[in-house]
Each structure stands twice: as structure tokens, then as C-alpha cells.
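For this depiction, one protein chain was excluded, whereas all remaining protein chains were kept in their positions.
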Amino acid sequence: MAKIRKILVANRGEIAVRVMRTCKELGIATVAVYSEADRSALHVRTADQAFLVGPPPSRESYLVQERILEAAKKAGADAIHPGYGFLSENASFVRACEKAGITFIGPPASAMDAMGEKTRARQNMIKAGVPVVPGTAEPIATVEEARAYAEKIGVPVMLKAAGGGGGKGMRKVERLDDFESAWRAAKSEAMNAFGNDAVYIEKYLEKPHHVEIQVFADQYGNTIHLNERECSAQRRHQKVVEETPSPILTPEMRAKMGEVAVKAAKAVGYVGAGTVEFLVDVHRNFYFLEMNTRLQVEHPVTEWVTGLDLVAWQIKVAEGEKLPLTEAPTPNGHSIEVRIYAEDPARNFMPSPGRISYLRVPGGPYLRDDSGVFPGYTVPNFYDPMISKLSVWAPTRREAIERAKRALSEYVVKGITTNVRYLKGIVSHPEFVAGDYDTSFLTREHETLQGKEDPQLTEAALLASVVYAYQRDQKRAKTLPQTSSTGGKGGISAWRQSSRRR
Amino acid sequence: MAKIRKILVANRGEIAVRVMRTCKELGIATVAVYSEADRSALHVRTADQAFLVGPPPSRESYLVQERILEAAKKAGADAIHPGYGFLSENASFVRACEKAGITFIGPPASAMDAMGEKTRARQNMIKAGVPVVPGTAEPIATVEEARAYAEKIGVPVMLKAAGGGGGKGMRKVERLDDFESAWRAAKSEAMNAFGNDAVYIEKYLEKPHHVEIQVFADQYGNTIHLNERECSAQRRHQKVVEETPSPILTPEMRAKMGEVAVKAAKAVGYVGAGTVEFLVDVHRNFYFLEMNTRLQVEHPVTEWVTGLDLVAWQIKVAEGEKLPLTEAPTPNGHSIEVRIYAEDPARNFMPSPGRISYLRVPGGPYLRDDSGVFPGYTVPNFYDPMISKLSVWAPTRREAIERAKRALSEYVVKGITTNVRYLKGIVSHPEFVAGDYDTSFLTREHETLQGKEDPQLTEAALLASVVYAYQRDQKRAKTLPQTSSTGGKGGISAWRQSSRRR
Amino acid sequence: MRYFAKLQGQKEAVPVDIEPAGDNRFKLTHNGKTFIVDALTLDHGAVSMLVDGTSYGVEFDEQGDEVHVLVRGQVTRIDVADERRLRLRAGTTAFSAQGKQVIAAPMPGKVVKVLVKLGDEVKEGQGLVVVEAMKMENELKSPKAGKVVELPAKEGTAVEINAKLVVVE
Partner (left out) sequence: MRYFAKLQGQKEAVPVDIEPAGDNRFKLTHNGKTFIVDALTLDHGAVSMLVDGTSYGVEFDEQGDEVHVLVRGQVTRIDVADERRLRLRAGTTAFSAQGKQVIAAPMPGKVVKVLVKLGDEVKEGQGLVVVEAMKMENELKSPKAGKVVELPAKEGTAVEINAKLVVVE
């Protein structure tokens, strides 16, 4: 098969940049696509070429197949990397690429058909003899039927988008009273995220762990796994912290789950990078949850302990190369990833888009920042609030935790609110440190994770704030004697002005 | 031996920050010292405590033992980490620490005596049966004697500071006419750097490689080596790019040199981290050059391929722990470090201190930025021009080179001139890529390394500059109608003003 | 000079006196205690603060009335002002002290659903509008039981931060 010379990355933000970095190292030219809201985005400047594909809402830009393919033709790209989300798990797009004679870097459409629709996936896995979580075999048409089914199997239940994963269009229902609103939210989120509002129901397992297996397959049927990732630190079914190896897995379990994951991938003729997600219950039984037929956000932790570049592998497999390994490498050391979101944990994780006035990222040994932003960038409010992924490596889990805390203590983002302190709260929490935390961890411990106040630091902050205000006012008095009159909002606007002028 | 609870870092810049990072991960409190020129430096903010030790010149601050010890007592530090340079190889300081009852994190004074004075070191090594470069056994008193000796053994010769390494107080003399000025420069630099202007002479080997072996010893006589670093990419005897493994070493040579290095360390009763530097000639004979009795600038490349934290090891050895390894680990993959200097390669590497108006550091897989600066920081003109060390890792050397190029392409420093492009020129140069480059490489290839011009990029720059000027002038016309009158220097000052206000 | 600093979540603003003491030094007095603070302001809204030897790297981030102060990973939200400005402030905040409650957009986004009609009686905690930002839906609930007296929120419209959506009385 021919070498790939130019790749269009059909995505935005950190993952677009991350893919382009590997392309650059491989000497492959890159093409960015952007919506009107992303003209100033980092991925546009990182690429060799960039094309506008429509208005801010993803449905009108990043999700419009024709626009993406048009850009690819204009640029003369011979391959498309979909990243994650958007069109990455859309089989019809894969077919459209084939028709256009452009290599889609990912699994064949058939494998996506088999796995993309979560409900069909469940049926396929049952056929393949893979254990699955009890639930409906099909999406449910009406809220009434859905509610009836929920009553039948009994709450808590999970509402899940059939069209895709990543926590979008997912809702846990604890009380039947909340069913309607949860249903509405799940469907509308699903439509936004995947352009498909089909939702189905699963029984909710108590205190489950979310453990996933990275699989990789070439075009010749060689399929291996690259060990697991522990992703139980979730909020709203959105992963927040991931690590590998999983602190709860024995070598035996790892081998068994890896074997099942490979079986699942082979059952659908999988090619490229994929992830088989499992729920592990308190008795350490594991159930197939879904297969993500694309690169995962959290792939860096796997890269840290294997020394591989998964994006480079994806490209090589798409070029028709054979897998360089024939079996899972033994994990080297430990890696933890934390996701940095533009959101305010203190205000119910309210998204906090806006201008990043100052940014200082951590440095030093064994850490990695996969960012999609830069100082002076304005985070738009149309897309996922994740602005960066910070990952660390260390020989042992204990050291990795200390390193993650150190790295987070160096992360400074100003102008918008982020969850940096919350993340530090998570990796410092005794339950996380002990290693046996289930998917209810973040919700249960919400209060503690906000972090408790250190009176010494509060006093320091108090003193500093007075010095700050004093110097600001002195300076203002000097540089803009007139503004005292302009303080329409009781001087606040004047403060802002002076801070801007600085 | 007792655990260390608080460490004073008797240094500045990136190495002070790097040491403090490890301390933080180990739960050890940190104390910074700073000169009047460093009040705003990053290491001051990174530390838990900070104390002023004197005026800008290092002779009046960082090199004043009493001041450092006074700060340590005030802070209640139980140990001092010297970093590299400054007091790190000063035996009298080690004794002063002992007297003060403060643990010095480094070798015992006796080992420094034996190795610190380069001339004594040579004698000791000859005793220990280690091959050395021909030269004077002692420092030379007068310029006349020195010149006479140079004439005797014949140019080219090396003038070297007896008091310390790191390229300071070192001059190569090609023509006897240049002898006096080289001698003067070497002595005065030596005095500045080590407070000792003793200089001796060595025969200069043609086309030598600089290959060094990292050694480590605990307090119980266990001494191992951690493989080599290739440091032949030098300018003015200042390392610019380092890598490991060395592309010219066979496993046999590695073993042999490692053995000799361990012998050298044992011969002087060495403890802690040290580096034995060798010159390797065209016939692959190697000669002892000197031993650096401290942490090296380039230690990160060794950390990348061993997974170790050498600073953590230094601290544990100082606490009396045994070495965790009993022999050299096999290097895992390949690592390259480039040193980012505030200097202008196009103007004879003129130092370029000043304010860093904007900084964007590279991110993504397998790279590490050890920086001592931050956006908005003013680089003072009193100290070493190195502002950061960028290192990368990859499974193979070829991939590491591509990654280094990619990382450098993301490094943006504005306000001061840096050698970033020059570094990219080095790692892209065929001779470097081929792997067999000697210490004359950078000087020989100076012109090529400036990089050649790409007309397409020049045209892009031309267009961009006009857009920039146009928008700037439009904005100025709007916001400061009056400044047209203030352009004292023909509008230049006005440009500056407007850019400042922005 | 006297400043008043109100920590987030606290009712009372505490007085702090400050006077310059040369170089970057300031003498601060806060409930009885006096501190000599060496505070070097860096040019990106940060201060390197030394309080007899202890080093604090402080980052400031002004957001409306508050300045967010980041010290060693802890963010403290402080509303600090001199007497004159404090008086001005008092005027503006008096309003919300009454029974009327304004529900404003907590972030820029899009109103995807309005769950009430003008004149509706609502319970405390009842959902009023759903605002979507960054693909997350956020249901804004009523802070009190009462009646919807204003309803500027329209489904499908984009809203700026702090835009008035609902008023409950």
C-alpha cells in the first residue's frame, strides 16, 4: 500500500494538534479544518494548510461530511484522521471517504457498523460469547416505553446514546421522577454529539470500576492488546482522571480481559486502534460495555508505559504495515492523566469559556501536556470544555501520584476558571491513593474534592490582594487621572480598564 | 542516617527549579537564595522560602559561602544542594557545611580535593592507571612559562582552568600569536567562575569526541555507572547538544569506559552523582579529561533512558540509603537534549539578555522542558545565558532527531534572541544525523548551521510584516493620535510605545 | 491607607491598613498583627511575596468585583476595595437584597429550553431554563419559591454571560 503524504485532521483542539505533531515527525503534511468559531484556534496555525468548513455549531461544520471531503480534495490530502468524537465513529463517513478515494485512518465501515451502534454491538458481543451488562437490545422509541422498561428492571438505570460514547448523551437515573428530564437531556445531547438521538437503557451496576483495554489490529488479521486503563474517576460519565496499570487488576485478570478484548475486536474484523470498555463489579466480574472504534482521549498513559506512539501506529497500519509487536508489552512503570477543563467545580462544574489571559504549563521530568490552547486564546463556548490533558510517568504509582500533584501545582491558567485544583484534590484523596475507587467516587466525595482551606494561605492571599489593589489604584491614579468619573458600575469597569491597559 | 526535611538550593535558574521539583515530589521543603538581580527569578517563587544573599555579581552573592550558610541556618535547612557551577565543586564549602552541621548533597571534600583541581585529578588518575591527555602536571604561574610550554609541545593546545569545568576559563590556542589574549581571557573567566584563576595546558587532540560516563556511588562503597552521554556538539568548549546512547560507542567500549569511570570514582572514594569525562580520538582510544564532582546540566538524557530521577538519588544517597541498582541498566531507547541560550548565533553568539515578552513551550509526547524562565521575566546579564534545556525521548535515534526538530519548531521566545533555530540546524545537519561528529563539528559547520533561507517563507514573512505594520499604524492612528509628534527617533520610539500599550 | 477585603462566602469585609515601606516593601496591619511584606509585582498580574523569608508565588485574576488569588494551588476569591468604592458597591448590591431574584446566564451559551411561562408560580429548586455551553446542558433552578415576573429568555437564542434570563419574585 502507498505511503501517506498528506493527512487532513477532521477535528479541532488538543487532539488535532496531537495528531499533527506525529505527522510532522513522520514528515507527513497536515491539513486543518475549522469552523467560524475556530479561526484563531491552535490547530489552524499548527497545520500546513487550513480550510473553513462552516459556522460554529459542529452540526453545521465539523459534522458535515461533504465539507470535510471537499476540503480534503482541495488540499490534495490522501488520508483523513478523524481524532475522537465528531465523525470518528461514523460509518457512513468512512464509506464516503472510500468513495472519494481517500484513506480513512481507522477501522473499516463494517467494523463500525458492528460496534458503532451500541445496541448492535451488544448483540454481536453476545454472539461472540463476551459477557455484557443486562439491558435493552434496541434503542427505545418513546419516553413512555423507556420509563416502563426502567420500572420493570428497576432503578438505578443508565440511559445511553446508541450513536456514540465519551459520556455524551448519557444519564444515570436514580429516581423515576427524574426519568423524563434525564431522557430529554440524553437525547438532545446525543443529537448534538453524534447527529443521532437513539437512546437505550442498561441496568446500572453498583460501585462498578470502568476498566478498558487498548487493542490494535493491522490489515492482516494480527490483533493484539496493549493492556488496560483504569477510568473509574468519572463525573457525569465523563472521564476526569485515567491511569495505567489499573490498581485493581491482577496479571491474571489483565490477561483474561485482554484475551476477551482481542476476541471482541476479531469478531468484527477490526483494524487500527480501538478500545474495549468493561465494567468490573465488586466481585471482579467484568462485562463488555462498549467498543470505541477510534483513538481514546486517554491514550497517552498507554504510550507512557509502552514507549509507543499510537498515532504513528494508526498511520502505519493505514499504510498497510504489519504490527511491530505480536503480543502485549509488559507495562513499564506507571502513568496518570488528568483532564484540564474550562469549568468551575465550585459552581456545579459550570463551563467557563473565555479569554486565557495568561498560561504557564508545568515542566521538568516525566510529564506531558497535550494542549489545544495558548496564552491569549479565547476558548469558544461551542465545543467540549477540555483545554488540555496533563499526563505523568514514574516507576511506581506512588511516585506518579506525587509527580501529578507537583505538575498540577505548576499549572497556571488565568482569565478562565479551570478544574486544576479539583484534579489535585482527586489525586490527593485517600480513596484514590488507596487505588480501589469506583465510578461513584467523584460524586460521593464531591465536597472533599473541592479541597479544604489552609488558613495560612488564605491570610497570604488576603495580604497579597490588598497590596495588589493598592498598587493597582496607585498606578491608575497616575496613568489615568480621568477614569474615576467613568466608573459606571461602581468602579468595577474602571478596574477592568486599568487592568486591560496594563 | 536521618531523613532530610528541608533543602537549601545554593543555585539559580533552571537547575534550582529542577532540584526543587524533585524535592516537592519527595515532600521535602525548599529554600532559595537569590542575588539582587534575581528577586524576580522563577526559583524564588518556586521555593517555600527565599533569602537575599547579595549584589548581582556571583562573587558577591552566590559564591559567598558565609551568606549561603547564614541563609541555611535562618531557614533551618538540614541540607544544601549546590546544583552545578557556583559552589558545587568547592571543597572548602563542603567543609564549611560539615562544620555547620548541614548535609552537603554531593561528594566528600576529600573526593573534591582529589578531582576538583584538574591538575591534581590528572596525577591521581595516572596513579589509578587511567589514561590521560598529555599536558602540564601543574598550573602555570606566568604567561611566559606557559607560552614556552605551548611552543615545546606545539599548538594546538588547550588552556584550562584548574578550578572547575563547564567550558568556563577554557581556550583553544591555534596560533602562538593568540596565546597572550587567550591566556588573559581564560584566567579572568576562571576567576569569575570559580574564584580561582589557576590555568594549565593540555595537548589538543585532533577531531576528538567528548564522551562522558555518569557514575553514582553510595556511602558504602557501592559504585556503578549509568552509561554514557555524547557531548561532542560544543562551541567555545560549551556543550550545546547532548545525547545518549553515543552513536559511536560499541557495547564493548561502553563496558570498558564504564569500568574505567567506576575505577576513577572508587580511586577517590567518591559518593553521590559524578561524571567522568573522556576524549575519544579517531582510533577510538579514550583519555580521562576530568571528573565533574556534581550533577551535570545534561543529566536529563540519562534520566530519559534509565527512568531514574538522579536528583532524588542524590538526596537518598545523602540520607544514607544504598543504591537501588547494582549495575548499569541497559539504555531504553534514545534521548537528545538541546540547550536554549539567550544569544544570537547570527552575531557571533552575542548574549541577548532582556525581557521575555512572550513564551510558548513545546508539548506533546516524550519531551521535557527544564526552564528557568517565564513569560514576562527579564533575563539578567550577570549569569549564564542558558534559559532552558529541551530534551526528547524516542525508541530510536532517528525518531528522537525528528522529535527534537518538531519540538524546536514549537518553541517560541519573544523579546530576546535565542539559538532555537541554530539548534534545529544542528540536529538537522547530515553530519549530526550520521552520528559521527567530533568537537570541531559546530565550528567547522558554523555557516551551514545558520540555516538557509526558504524563499517561500521569506515572501510569507514579507507579506505578514506589511499587514502587521499596516494594522499597527491604523491602531496607533486610532488610539494615540498625538504620538506622531513624539517620534523622537524617527518614529521608532513611537512604534515601541504603541506596541507596549497593546 | 485602609482597604476592606471580603473573602468569598463571608458576610463581613475585614479592614487592612497598608503603607509603603520602601523598595517593594509594605507594612500591612490586619486584626492587630503587623506584617512587613516584600511584594514584587511581576508584569503579568502576579506578585512574588516574601513574608519574613516565606515565599509565596501569587497569581491574580480579576473577575468582576472579585480578584481570584492563587497561592500554592489554593484559589481565594476576595472582593477588595477602598472605602469610596465600597460605598459605591453597597448601592449596586442593595437591589438583590429585596425579594426579587434575577436568574442570569452563568456563562455565554445558548438557551435550549425554557421550562416556565411568565406568571408561573415556581417552587424553590424548580428548573427554569436550560442553557447549553460547550456541549453540556445546565438547568438553572429557582433560588426561591415565587412568581415568574420577567422572562427575557427565549429558546434557541444565544446569551452572553450575566444576561438576565428569568426574574422570580
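Note that the chains take the letters A, B and C in the order they are written out, and that residue 1 is the start of every chain.
We adopt the following convention: a contact is a pair of C-beta atoms (placed from the backbone, for glycine too) under 8 Å apart; a residue touches a chain by one contact, two chains touch by 3 or more.
The model shown is predicted, which means the values in this text are computed figures rather than measured ones.
Student: Which of the visible chains would the unseen chain be in contact with across the whole complex?
Tutor: When the full complex is considered, the omitted chain touches A, B.
Student: Which is it among B:2, B:141, B:434 or B:457 that touches the chain not included here?
Tutor: Answer from the full complex: B:457 touches the omitted chain.
Student: Can you tell me which of B:73, B:347 or B:444 touches the chain that was removed from the display?
Tutor: Once the missing chain is taken into account, the touching residue is B:347.
Student: Could I get the residues of chain A that touch the absent chain, sorted low to high?
Tutor: On the side of chain A, residues 32, 39-40, 44-51, 74-75, 375-377 touch the unshown chain.
Student: Contact with the hidden chain only, please: which chain B residues?
Tutor: 168, 181, 184-185, 188-189, 192-193, 236, 342-343, 347-353, 357-358, 381-385, 408-409, 412, 414-415, 417, 420-421, 424, 451, 453-454, 457-471, 473, 487, 489-492, 495-496, 499, 502
Following the convention adopted for this analysis, only the chains that are shown with their structure count from here on.
Student: Could you state the distance in Å from the CA-based centre of chain A to that of chain B?
Tutor: 39
Student: Scan chain A for residues touching two or more other chains and write them down.
Tutor: Chain A, residues with two or more chain partners: 358, 409.
Student: Mark out which residues of chain C touch at least two other chains, giving numbers and ranges.
Tutor: 43-44, 46
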